[in-house]
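Taking it in order: structure first as structure tokens, then the write-up.
With one protein chain withheld, the remaining protein chains of the complex are depicted in position.
First chain written, first letter: the chains are A, B and C, and each begins at residue 1.
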Amino acid sequence: MMSSFSIEIFLAVVGVLLIALDAFATELNRKVVPWAAIGATGLALILMLTRSADIPAWITPFYATDSLAVFYKVFALVTTLIVLIIALEGDFITAYFSSSEGVKTRIGEFYALPLIVCAGMMWMASAKDLVALFVPLELVTVSFYVLVAFTRRSAMSLEAGVKYLILGALSTGVLVFGIAWVYGATGSLSFEGIAAAASKPTTNAMALMLGAALLLAGLGFKVGAAPFQIWIPDVYQGAPTPVTAFLSVGSKAAGFVVLTRAVQAFTGDGSQIATQVGNALLSAAALTILLGSLPAIFQTNVKRLMAYSSISHAGFMVLALACGATGTVAFYMGTYLPATLLGFLLLVVLRTQGVGDELKDLAGLSKRSPLLAFALAVAFASMAGLPLTAGFMGKLLVFMAAISKAHYGVVALAVVGAAAGFYYYFRPILTAYSPVEGESTKLQVSPVARVTIAVLIVGVVAVGVYPKLLQSVLK
Amino acid sequence: MTSYNAASVVLLLPLLSAFFILVLGRTVGTTVSKMISVGSAALCFVVSVATLGVTNDSGVLVSFLNVGKLHADIGFIIDQQSRGMLFIVTFIGLLVHVYSLGYMKEDKAQSRYFGSLSMFMFSMTGIVLADNFAMMFMFWELVGLSSYLLIGHWFEKPEACEASKKAFLTNRIGDFGFMIGILTLWAASNGELGFAQLRESLSGGSVSGPLHSAPAWVLTVAAIGIFMGAVGKSAQAPLHVWLPDAMEGPTPVSALIHAATMVAAGVYMLVRVSFVIAASETAMHLIAGVGGFTALFAALMAVQQNDIKRILAYSTLSQLGYMVMAVGLQAGEAGMFHLYTHAFFKALLFLGSGAVIYACHHEQDIWKMGGLSKKTPITFLTFVIGTAALMGIPGLSGFFSKEEILGAAYHDCGWLFTAAAFTALLTSFYMSRCVIVAFFGKARSENADHAHEAPLIMTAPLMLLSIFAIASGYGFFSDRLQAMVPHAEHGEGHYLVMGVSIAAVVIGAGLAFFLYNGKDKDPLNIKLFANRFYIDEIYAVIVKVFQDRLAWIVSGLESIFADGLVARLPAAIACRVGKTARAIQSGHLQGYTFALGAGLILAIYLVVQVLPKH
Amino acid sequence: MITLNDYLLVAGILFAIGLAGVVVRRNIIVIYMCLEMMLSAANLTLVAFSRFHLVDGAPDYAAQSLVFFTITVAAAEVAVGLAIIVALFRAKQSVDVESVTKLKG
Partner (left out) sequence: MPSVLFYLFAAITLLFGVGVVVARNPVASALSLVCSFTGLAALFISLDAYFIGTLQILVYAGAVMVLFLFIIMLLDIKAAEGRQTNYATAVGGLLLAVLFTVQIAMVLGDFKEGNKTLADQTLNLGAAASKTSLNTIKDELAEGTLPDAKLMGFTLFDKYPFQLQVVGLLLLAGTVGVVVLSKRDRGGKEEVS
């Protein structure tokens, strides 16, 4: 029985130890570090699920342990675990593009850094004030700069690294500027203090609104909400696929936790700026869904398609947030995780067999590997929101939240986005099941990947058929 | 067996069968798959026959979702309406299973086919039994999915592929409306989805429910949204474009889905929730109008079709229009009654057309048939019975139900009655034409010359269905089968209505005989009807104009949104927006930083200056 | 006399100059310098506010701690960023933004 706080420290320490191990124990088998990282994450997940509720008293002033925090901590651990498995699957590709030593390159850091990132994301989930938000957020961001550019012999990865670096640093600047103004207007750095000051008539509303707009813009960048979604397609496409999976699920979720906390602080009872913030989020949600869904129609690269899809999903989550339905945001996240990670895992498995990311490369997949084709169908059907998959339940709840607040205009736009989704999500499925001429080789799937794919498929379908499952986790 | 248990069996058996075939189909082989599928259909039929006449019941199988204010269960409602519909669905379903054993004998993917059939049975019984909107919607979507699989069964055929996509996409448009309608009701009723609870909330009985006090426009939005769902599934104008194309699927599928059951789901659902529709005058008018329009419109198009299955498809559209009109006129029972009689004779006609096609070696053009009455006497006889029932010849089942709807129209709305009566005339005309051209005269092609009667496994269902087509209108039959027989209130104008409908039959049939007897090619040449009012062409022209101006914009979607303005216009707009948004994604870092900066300024502007403060 | 608003205005203008530089310049290293300038502008805002939100008569050191953290983080970011830029230069012999335009659409 460990407290969640000790689990995070455990993860960070294992991460540091693995870096040291990889650097100094040169005779080490290449498999040791990945498996140690996977083992540590798995152990941490088990510890987290059986954690004890008490945490040291000295840390409570800036460490939240409410249900939101706990949910995202578990979420971050699950994500990291699966991302590490994805990374292990694509190990030799990452190694090949990491240095001129090719597949013999040792890439222990590639497995150790995610542990540190995971610890950072878990700390973000517990942030109670803006300092505790900023520092772990930057830990995550800086680590991601490294991870995105990790396969530097690939021009794509390097380009994605540069773009993420510049745009990410820009968003950091905006975020700090926003924090400064929020602090200036309210005189407080803690979310509680901000919420209290926001409802006081003596607080200058203009200054607070400026700060809120800047702060939300900075956080909007992290979650990929329009108009700050522009970096996502390029960076997601260029980054090594395991990193893309980590960015699109882990980083996005962590962004949503802190965004949720910030929005809660700005829209608390009697807040002067609640309406503006709510309306700004609504407009952002509508724009995000459209800017995610519509350009996706033209994509021929599956990885890039999934990048656009993640923008559109972020739009749905922002919509739920704008309606004040934080539970729905968490639920949507929970439905988004298995489908997205399944999609990226498939891309990596295919890539190791020499199948590329382009749509046309998927042709005849059902002949070459029925399992992979079926998994692809499940993943994309869930992303599209087909009934009986997890994605449908998520979308349904968001629509219900929006309709119960009578935001019909945004709902209409969201429907357009969802309908467009049905077009572009089904293209990979149709391609995978379309017949091809000539002989094609069977694809091999490793046992680890097989088990992970099966678990994720079961997750998608189970939540879709029996959503209470995820709800019970949420409680 | 209680009716609750019976319902569970009927629902779950096809699911188990579908699941078994999906998982083990390849291992155990085609024969076992077929046996299981047909066996489950037979068992379902037996069980649903056993439920006829039992007491009303309802119950919850499994609590499904419980988030916030949203509670949704898999629950059953067992009353006269659902029992009758269950009988139709399982009966027609069983027939099609059996018929398919013969028709699909040489197909390579029979396992998949029968798996999809079981899946369809599962989804359809789910719709019939649903006691709340959440379950209804879920199975609604499943029906769409299994229909997609069945229409596209021969996916090597590009037309079949296109048709299945078209059906799927057109249905989605309706389904989104349906979802909005459901959610509006849910929001307005403060979190209710069950039919019983909603009815109570609306009635404002002992405790005035929140729906009762909801503003009228909310109920109108809800009713129209729900109707949108029916428009998609029951192929009402303007979303009718998918149904004729859906005839690309195997003929038994056309009979099962596109004649008797799936398309009727829209009508069934509307009747089930008629209390919502009754709450909105506007929605009622809209529904009746759309139904009447579709009935007339489709009948006109049927007049000049040459493909035997397409004639029947347009006739189905037209008859569905009747039913929807009845719902809009608050005569839901008449609509259900027509649904029930129509199910038998339309299934008979479709299976009959299948036998004809089979006999003529997959020839579908009626002008290349002829003289079949002697070569295939059983098929001929049963087809004529079906035709007579559809035309509404007195004494056959169609006569009773159609007359009820005409009566309802007569009492309510003059011009709808005129349209409906004219439709009846047209129906009589085009069906007579079909029979005369296909079965009489001399054989007009080699295939027709060598026609031979279909095997017994295919003709037996025809004979059985003929009995139903004749007799199902009579009380001793329909009462036992729990059909929703409308109250026989033959008020003022009853004889006028009857007279008009008989006159329509006689004039239509007479005209057809006069025009077509002994002809080798069509003496009428109404291009407008033959080309389906040029709807596809009109759609194409409008889209072309739109495209020419924005030629560089619309490029990607033609292949999928093959036609249908409803699907195309929003698609073109979406494409334009998408392309523009994509242009921002130029790959140039300077452009990105500028966009981020502009977004930042926009955000500040919106929050600080524009959005309302309180 | 100099008011808080004067400091805030200077910070705002510095932030704006940095933003303009990020958009205008094509040399990635210079863009990165402009980003540092924006971060410093944010720091100036924080410090100015911390001086005017007195806590028990002394400046609010909680806010200044945040400045301390941002400076540290910025240093780490610069190190990683320059490493990425060096890797880019090694691959492309250029640090111009126009050398990274392959990913698009």
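In this section, contacts are C-beta pairs under 8 Å (C-beta built on N, C-alpha and C of every residue); 3 or more make two chains touch, one makes a residue touch a chain.
If you're wondering where the values come from, they're calculated on a predicted model, not measured in any experiment.
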Partners of the unshown chain among those that are drawn: A, B, C
Contact with the hidden chain (one of A:Phe97, A:Tyr111, A:Phe331 or A:Tyr433): A:Phe97
Residues from chain A at the interface with the omitted partner, ascending: 12, 16, 19, 59, 62-63, 97-101, 109, 112-113, 116, 119-120, 123, 131-132, 135-136, 138-139, 142-143, 145-146, 149-150, 152-155, 158, 204, 206-207, 210
Residues belonging to chain B that touch the chain removed from view: 590, 594, 597-598, 600-601, 604-605, 608-609
Contacts of chain C with the absent chain, listed as residue ranges: 1-10, 12-27, 29-30, 32-34, 36-37, 40, 43-44, 47-48, 50-52, 54, 56-59, 61-62, 64-65, 67-69, 71-80, 82-87, 89-92, 94-96
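Here, only the chains that are shown with their structure count from here on.
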Centroid spacing, where centroids are CA-atom means, of chain B and chain C in whole angstrom: 62
Where chain A and chain B are represented by their mean Cα positions, the distance between them in whole Å: 41
Euclidean distance of C-alpha centroids - chain A vs chain C, Å: 26
Chain A, residues touching no fewer than two other chains: 162-163, 166, 170, 174, 233-234, 298
Overlap residues in chain C, where contacts from two or more other chains coincide: 22, 28, 31, 100, 102-105
In the complex, chain C residues that touch chain B: 19, 22-24, 26, 28, 31, 97-98, 100-105
For the chain B and chain C complex, residues of the former touching the latter: 582, 585-590, 593-594, 597
Touching residues (chain side chain A, partner chain C) in the complex: 130-131, 134-135, 138, 142, 145-146, 149, 152-153, 155-156, 158-163, 165-166, 169-170, 172-174, 176-177, 179-181, 183-184, 187, 189, 233-234, 237-238, 298-299, 304
